[in-house]
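What follows is chain A.
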Amino acid sequence: MNLDAFVAILGIPALAAAALALIPGYRLSAGLNVAASAATLAAAASLFLVRPPGGLYLRVDDLSVVFIVLSAFVGLTTSVFSASYIAHEVEIGRLTPARLRFYHAMYQVLMFAMNLGLIANNIGLMWVAIELATLTTVMMVAIYRTHEAIEAAWKYFILGSVGIALALFGTILVYVAAQPVVGEGLPGMVWTRLIAAAHGMDPALLNLAFVFLMLGYGTKVGLAPLHAWLPDAHAEGPTPISAVLSGLLLNVALYAVLRFKMLLAANPGAVAPGPLMIAMGLVTLIFAAFMIYRRRDIKRMFAYSSIEHMGVIAFAFGMGGPLANFAGLLHMTMHSLTKSAIFFNVGHIAQAKGTQTIADIRGLTVTHPALGWMLTAGVMAIAGLPPFGIFTSEFLLVSSTFARQPLLAVPLVFGLIVAFGALLMRLQSVAFGEPSPGTARVSASYLPILGHLALVLAAGVFFPPAITQWFQHVARLLG
Partner candidate 1 sequence: MTPLVVLLGAAGGLLLLPLPTLALGQSGLGRWLTYGGATAVCAAALGVALRSLLLGEICEASLPLGLPWIGARFRLDPLASAFLVVVDLGGAFASLYALGYGRHEPEPSRVLPFYTPFLAAMMLVVLAADAFSFLVAWELMSVASWALAMAHHREPRNTQAGYVYLLMANFGALALLLCFGLLAGPSGAYAFDAIKAHPPTSATAALALGLTILGAGSKAGLVPLHVWLPLAHPAAPSHVSALMSGVMTKVAVYAFVRIVFDLVGAPAPWWAVAVLILGGLTAVTGVLQALMQRDLKRLLAYSTVENIGIVFVGLGLALAFRAAAMPLAAGLALTAALLHVFNHSLFKSLLFFGSGAVQSGAGRRDMDQLGGLIGRMPQTALAFLAGSVAISALPPLNGFVSEWLTFQAILLSPKLDPWSLKLAVPAVGAMLALAAALAAACFVKAFGLTFLGRPRTQAAKTAREVDGFSRAAMLGLVVLCLAAGVLPGFVIDTLAPVTRALVGGRMPAQAGQSWLTIVPIAEARSSYNGLLVLVFVTLSAGLCALAIHELASRRVRRAPAWDCGAPDPSPMTQYTADSFAQPIRRVFGTYVFAARERVETPAPGDLAPARFEAVDRDLIWETLYAPIAGAVTFAAERLNRLQFLTIRAYLGLVFLALVTLLLVLALWG
Partner candidate 2 sequence: MGLIGAVAVQGGQMALVLALAPALTGLVRKVKARLVRRQGAPLLQPYRDLWRLMRKEVVLAESASWLFRAAPYLIFAGTWVAAALVPTFATGLMFSWSADLIAIMALLGAARFFLALAGMDVGASFGGIGSSREVMIASIAEPAMLMIIFSLALLAGSTQLSTVASYMLSSNVGLRVTLALALVALMMVAIAENARIPVDNPATHLELTMVHEAMVLEYSGRHLAVIELAGFLKLLLYVSLIGCVFVPWGLAPAGAPVQAHLIGIAAYVGKLALAAVLLALFETAVAKMRLFRVPAFLGAAFMMAILGALLLFVSRGGLR
């Protein structure tokens, strides 16, 4: 295989991982980490210009490019943030050098796995990649070796494995359904062939397969009632990982679900996957919205907010149609950017205040104005207030839903309001009021946070026509 974007996208992280596993000093390794991520982003961006020809294993299309570039970008900003974050962790001795090497290596492995999952043209390969991503994150969640961390990792691990198993069963079923049409062997798993021949497959098998795939990959997406691992994993792992989890891994899993949704949609006999996604989306949204109220740990709270938004996105794609799909894509992008920005912010806050307990963080805008106001902006954005991008997507989603299916819009709006109330309540107690002790300055890197927020703001005010057409095109693809 000649050297093309694929090789770059997969090779750079792999090599970087190998190298990082050996480099001791954290300055150097952090730098290399950033460099590698930057190179990956460059390679990913090149996909806009030149598309390497797809093979039996790898391929990109308009849909996956969106995801790839997004994950490469967030991967880069996260690596920048992680540099300063890890520095602090090393200072206070939470991370030993050995674990640091491990951490950086794993970070690149994760990037590798996610890119692989996104550009895989082969459902088996995609499955392997996502399993790899899961294992990596499990180990990174457990990196602090505290009771809570191990418990969270264990929970994540068990539930994740079951999810993976279900997904595999679904994959096998898809193959079984495809095999009579496409033929035995490798072709029976190649995405492009599957989608081409979908109409001829056995609908009953496809339905069965989608049930397993929805549940299997849905566990990764964090849809209720499969979400249980997500909050703890976010809360107990290092913050950069929380950011990557919320910002990227959930998207990758969602991407898989979307793929198979397209497959079912292409088959006339199969049941429409929309209602299932709508139902799970609504359940997830409302459940997560209520769960936010009682949270005491700030990272866990935002993890639940991620679950809530995943519910919204699943709902959007379940609704289908140009407007709703557009809204779904936009919402996904905006959520990745915003939520990772929030986690960056929260990481610094936790370091400054020395705690993650919401009750002990008060009056941030007084003690740490920059962090406090950025957090306020981030929460406003994530809560769907203009002029941030999420407002745009929620505007499109709610209005179009109400025009098409008024009864579905009611629970949607209900969930949104409940979640808003919860987030606002917490935000006010964290950012305003009499400040709590703990005024330590942190060597925070505001650049990633500001960058993300700026992008989200820009998307809310001015959405470039080029990207608009791109999204509209993809929305049409999704049907």
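In picking the candidates, the idea was that all candidates are chains of the complex that A comes from, given by their letters.
Simple rule for what comes next: a residue touches a chain if its C-beta (ideal position, glycine included) is under 8 Å from a C-beta of that chain, and two chains touch if they have at least 3 such contacts; residues count from 1.
Since the model is a prediction, treat every value here as computed from it, not as a measurement.
Enquirer: Out of 1 or 2, which chain touches chain A when the complex is considered as a whole?
Expert: 1
Enquirer: Which bits of chain A are touching candidate 1 when the two form their complex?
Expert: 154-155, 158-159, 162-163, 166, 204, 207-208, 211-212, 214-215, 219, 225-226, 228-229, 231, 271, 276, 287, 290-291, 293-294, 321, 323, 363, 365, 380, 383, 385-387, 391-392, 395-396, 398-404, 406, 409, 413, 416-418, 420-422, 424-425, 428-429, 432-434, 460-465, 468
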